[in-house]
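For reference, the structure discussed in these notes is given below.
Below is a slice of the complex: some chains, not all, each in place.
Read from first to last, the chains carry the letters A and B; within each, the first residue is number 1.
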């Protein structure tokens, strides 16, 4: 009847509660946090997997090389996030420990999906137990298992899906549209990077500068997490129309 | 007197509370979550048991083979769910561990009903203890015990029943109607699959495409959890009038 009856009646004041229409409002609000985060893109390519993200940090007093929005979880797995960064760090550090433990215990690299499942179990707990809020972050996890490049997206609920290409954060709608039209599994990592940069250019408009970009690839051939150099990103960006290569 | 007096008086703000007319409102709201979930059908057939579900995922960027809405719990047991998927995963993974433990301890496959009972015990606890919300998910569990195909449905309360054929999720009313009219225990798995696809076609209408379907059978003869190939599903669907075989 009146606008916002559920909120007025307090169904969203604690996570352990359903609203009368069967929704978990606190989880929905956490998803809004993600949609306000910086844009991050993941992509499975013909020769590996790619993560590209807007670092959103433009303060020249910050050491740019130090700002990583893409974290290495193991030699062959990386991740990026959108939402509350300190929430992301908790999940990433837990994943790093899990990967390390797997190597020590089984003397082999962990499968990417196991990292994702463990992360999502913790996320789910935070949507069901009192005294904890849900994690306000979505995470893209990319890896190469044996010879297969693979990409997952996890949301605050603890749900995950395997994607060919995926985008999270404020640019989600615009970039998804581009990916639907232009993404093809045949793209090489370099072609994929170009498509990602073009997409971020679309989202950021005039605010797009190469300094804001963090990009990582893991090739099928060597299964190594490798960060693109600033030069490489600039070179690829130079091939896109209207892309500024440097902050002014 | 006024509409919604119980809600206004707060009887639904915590799970550990009865309303003056003896209802547990939070549990009722959790059931609404299930009724908004994707449709899933289970069916006991003359030669085994069958689970068919709408994956509801249509984003072409998602890897379709990776989207499983039917999970293997043990060689001879499978399950599907409707409601909050991350809640389902918690229950499924617990069931997988329980099945594995049984094999290790007793050197024999676990009975399907024991998986169901364990799942429902946890579900019940979440309706009685403070600081936890009920699981917002119904689960169909199907298995073959010795030579008997068997199917159970569990709801958020932790109640379960053995069914000949059952449906959960948004299509519940429509599909139940079809099952009441057309289900017969003599149906073979293949005939059952056809009936399920026809039912989902009725629910989804134009949105029905074969890509959305996940289907699994466990035959009495070999007691193996087997996922239908896309081709098989298409072939069976082709036999139903008005069924589109491919997304456009």
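By definition in this document, contacts are C-beta pairs under 8 Å (C-beta built on N, C-alpha and C of every residue); 3 or more make two chains touch, one makes a residue touch a chain.
Remember, it's a predicted structure, so these values are computed and weren't measured experimentally.
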Full complex stoichiometry in copies [only 2 chains shown in place]: 7
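Just so it is clear, only the chains that are shown with their structure count from here on.
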Cα superposition of chain A on its sequence copy chain B - rotation in ° rounded to nearest 5: 50
Rounded Å distance, chain A centre to chain B centre (Cα mean): 30
Interface residues, chain A side, partner chain B - complex: 9-11, 15-24, 117, 120-121, 123-124, 127-131, 157-159, 161-166, 176, 179-180, 183
Chain B residues touching chain A - in the complex, by the definition given at the top: 7-8, 10, 12-15, 25-26, 29-36, 57, 60-63, 66-67, 84-87, 89-90, 93, 126, 130-136
